[in-house]
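Beneath this line is the structure, given in structure tokens, with notes to follow.
One protein chain omitted, others in place.
So that you can tell them apart, the chains are marked A, B and C in the order they are listed, and the count of residues begins at 1 in each.
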Amino acid sequence: MSAAELLDLHRRMVALRAFEDAVQRQFLRGEIHGTVHLYTGQEAVSVGVCCSLQPGDRVAATYRGHGAALAMGTDPRGLAAELMGRTSGVCGGRAGSMNVVDLAHGLIGCFGIVGGSIAAATGAAISLGRLGGVAVAFFGDGATNQAYFHECLNLARVRDLPVLFVCENNLYGEFTPMAAVTAGADIRARAAAYGITAERVDGNDVEAVREAAGAAIARARAGSGPEFLECLTYRHLGHSKTDPATYRPPGELEAWLERDPLMLSARRLVELGAELDAIKTAEQSVRDEIDAAVEAALADPYPAPEPGREYAP
Amino acid sequence: MSAAELLDLHRRMVALRAFEDAVQRQFLRGEIHGTVHLYTGQEAVSVGVCCSLQPGDRVAATYRGHGAALAMGTDPRGLAAELMGRTSGVCGGRAGSMNVVDLAHGLIGCFGIVGGSIAAATGAAISLGRLGGVAVAFFGDGATNQAYFHECLNLARVRDLPVLFVCENNLYGEFTPMAAVTAGADIRARAAAYGITAERVDGNDVEAVREAAGAAIARARAGSGPEFLECLTYRHLGHSKTDPATYRPPGELEAWLERDPLMLSARRLVELGAELDAIKTAEQSVRDEIDAAVEAALADPYPAPEPGREYAP
Amino acid sequence: MTVDLRTAVRDAIAAEMREDATVIFFGEDVAAPGGVFKATVGLAEEFGDQRVFDTPISELALSGAAFGSAVTGLRPVVEIMFGDFMALAMDSLINQAAKFWYVSNEQGSVPLVVRCAVGAGGRFGAMHSQIPGTWLHGVPGLKVVAPAFPADAHVLLRAAIRDPNPVVFLEHKRLYPVKGELGDCGDLPIGQARIVRAGGDLTIVSVMKGVHDALAAAETLAGSGIEAEVIDLRGLRPLDSATVAGSVSRTGRLLAVEEGPLVGGWAAGLVGIVAERTLGELDDLWVLATDPTPVPYSPTLEDAYLPGADAIVDSVLGRLSASVTE
Partner (left out) sequence: MTVDLRTAVRDAIAAEMREDATVIFFGEDVAAPGGVFKATVGLAEEFGDQRVFDTPISELALSGAAFGSAVTGLRPVVEIMFGDFMALAMDSLINQAAKFWYVSNEQGSVPLVVRCAVGAGGRFGAMHSQIPGTWLHGVPGLKVVAPAFPADAHVLLRAAIRDPNPVVFLEHKRLYPVKGELGDCGDLPIGQARIVRAGGDLTIVSVMKGVHDALAAAETLAGSGIEAEVIDLRGLRPLDSATVAGSVSRTGRLLAVEEGPLVGGWAAGLVGIVAERTLGELDDLWVLATDPTPVPYSPTLEDAYLPGADAIVDSVLGRLSASVTE
């Protein structure tokens, strides 16, 4: 990967990080309601996967979906406004953080039900098998114990559907360690048991993710049927806004912070000859853009209820 | 296995076969209603598994459950009466063929929902983990594509529950070949992916089934956690009463009839020194008993409805 | 053309598939075998494996795949073999399909249909005889269709396939062999009840098999000089309480007949909604439902469980004479 290409991915990851930082601030200010599930630490996964997608491809993600949305091109202001429940939100404020949909950018949904993204992408792949294109499902390690995982992976293989299943293994489902509830230790073996090619990649290394996901997407596009990619990663923050993440063993977070995907890509950029200053400047301009977008959303109005209105197409 | 032991298993299998033959006759006479799913051809599985169970162990089976019920000791007359919808039925005629329960004999249920037996046995194993004992789930190849299979096998391994999962792979789910809907070809790989020891055995060879199941049950009893056994077998008849089974390739049934479990055990008995005549006599006496039991059930009354009665414990 | 309901269903799917290449159909044992109720025979041959296919026994994946394909350009029709298995498929229907239009701020619709065979009377026992309509009739964003006659089954299934909303389409097992004229098969919006028999003394409302029972009961009652108006709701959501209320305004009496228990059923809810609108005009209203038990297997028990024509007649006569005695 050239420095320019990597810088592009780096900037995208910084955008995701900056967005979640801003969300955190707005949440604390009371502008974002209920709960949010931040993507901080996992940026290399959705950026590394989505950069290989083409127009017409489709993505389904989870309640931890800001990253996937931004990686697909969702407008940060529209996304922030959605989280704030404003009319200008990408779903008019009706969805909130957990259920974002942005069809114009190929995001068929973020799903509040664990495993729901797997079904949505599998179904989309039925369409794409006819129209051309690839569907991607993002989901967590915890979702691999859900009914959807099993039934959909089997169906996808049986029907040879063009879908990439991306498991973001961040070692926890909510407050419970993956190992405590996920038998067999290696999630790839589950996919392989359905005859699906299954790879694992360092989910904090955006180059590695792009390479593995790009190859899998290309294979699926060429007719290989479903593909499976486990991305080993870590969420830097708690599961959701109310979680201080005290269940983590001491030192675990620190070790992962050493492998912060943004730090890794910045370091690699330097290796590839980029100037540290130039990187910092680029980062700051991305951060400024995101901050401005999020701040701008604050000016947008709340939707006016329309009691009794019929909501059907 | 001694000739006497094998003769015992052989007699049990003949009982199952004779029962299904009688059921078929009564169905055609209109004495059994709705539909039935006959076990003919699969006798070695439930007989070979259940003979290693002890009092206090529990079994959950399917709508194709007459075999498992009889193998657990359900009274043939009570079972026949159930199928006929009589008061003397093991469930008073309320359940019918697909949903038989016989707690006194350790049968916690036959389940009309594909996969339901897996859940019931998994739950029973939570109890048995405390009380001692082993739970057994019988289910088909088709059930391995159901949500229950996935979620319960994972849970059983995570909690190290004493349960034996017995997959009766008869190559079809209803009218659809297993290979057409079951990705990955080898069901054992699925169990293995959860870290469950998985074996395959000739499900028409009652000695082989008893050996493999007996060892697995002993391991589970000793605390190994869940075990998985795939029994390769074949149903001689259609899926249910309305199915002429025309979807089978020519010659397939004939090849399997050559490996009829009753024929195999009879042959083996002869090898072990039993007299063919003695075997035939034993078979006939079992058949007579079963026929008499089924005929006797015909004399029993139909339940009288009690409209408005409260049915709650 | 006179066809049975089974054929009306099959022909509806076939007609829509011919007209619209985005319609696909899948389910368990529906393609090569043509369905366990033989309601989809010949579709696989006509439309090929890409449009009509057999699936694993994976009800949740089926509803999920229907959702995913419906929001990306197809019009999937899915068969859940028995309505009893709907519980396994419900999450995607409720949480994905039914919510998408509203939650996405109307970015996209979800034109899917889930068909299933429902109802008791076939000696299939407790897990193969339920009507899952009442698990679903309270879910905003879903439609639930429940035809009683071949012509309605045909027209409404075609309408369901064309409908941009997720539709659950209930087919009563005991109606598959029922024959009827297809007529000219014009368009028919989902959610319109129909007065299938006029009468001035009371209104009997039901769906599916219950409509036939109500019609038979009405004939018997006519012999006693009681003229019942019979309404076929033709579905549970949208619930056409307006047609029922209109009829009740004329007859003053309402009986809702449900194959299922009283509490939590559609009948009690309909009665409540109609009562709210017509209270001043009402002389009587009540529900004839089943006992609150699972569906029993034994013929004597299952027959007694079902609210057939005789039970309707008894109920009407009992209620009317009670109100006369009062």
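Basically, contacts are C-beta pairs under 8 Å (C-beta built on N, C-alpha and C of every residue); 3 or more make two chains touch, one makes a residue touch a chain.
Just so you know, these numbers come straight off a predicted model, no measurement behind them.
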item	value
Left-out chain, listing which of the shown chains it touches	A, B, C
Residue, one of B:G34, B:G67 or B:G92, that touches the chain absent here	B:G92
Option touching the unshown chain, where C:A61, C:M81, C:V207 or C:L270 are the choices	C:L270
Of C:H137, C:H172, C:K209 or C:R234, the residue in touch with the unshown chain	C:H137
Sole residue of B:V14, B:L79 or B:A147 that reaches the chain not shown, by the stated touch rule	B:A147
Missing-partner contacts on chain A, residue numbers	33-35, 85-86, 89, 92-99, 111-115, 142-143, 145-147, 173-176, 180-182, 242, 247, 302-305, 307-309, 311
For chain B, residues in touch with the removed chain	58, 60, 89-92, 94-95, 99, 101-104, 108-109, 111-113, 116, 118-131, 135, 147-148, 151-152, 154-155, 158-159, 311-313
Residues from chain C at the interface with the omitted partner, ascending	60, 84-85, 87-88, 90-91, 93-95, 98-99, 102-103, 125-127, 134-141, 236-239, 260-273, 275-276, 279, 282, 284-287, 291-294, 296
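Here is the rule we use: only the chains that are shown with their structure count from here on.
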item	value
Chain centre separation in whole Å, for chain C relative to chain A (CA means)	40
Separation of mean Cα positions, chain C and chain B [Å, integer]	36
Cα-centroid distance, chain A relative to chain B, in whole angstrom	46
Where chain C touches two or more other chains, by residue	55-56, 58, 60
Where chain B touches two or more other chains at once, by residue number	145-147, 180-182
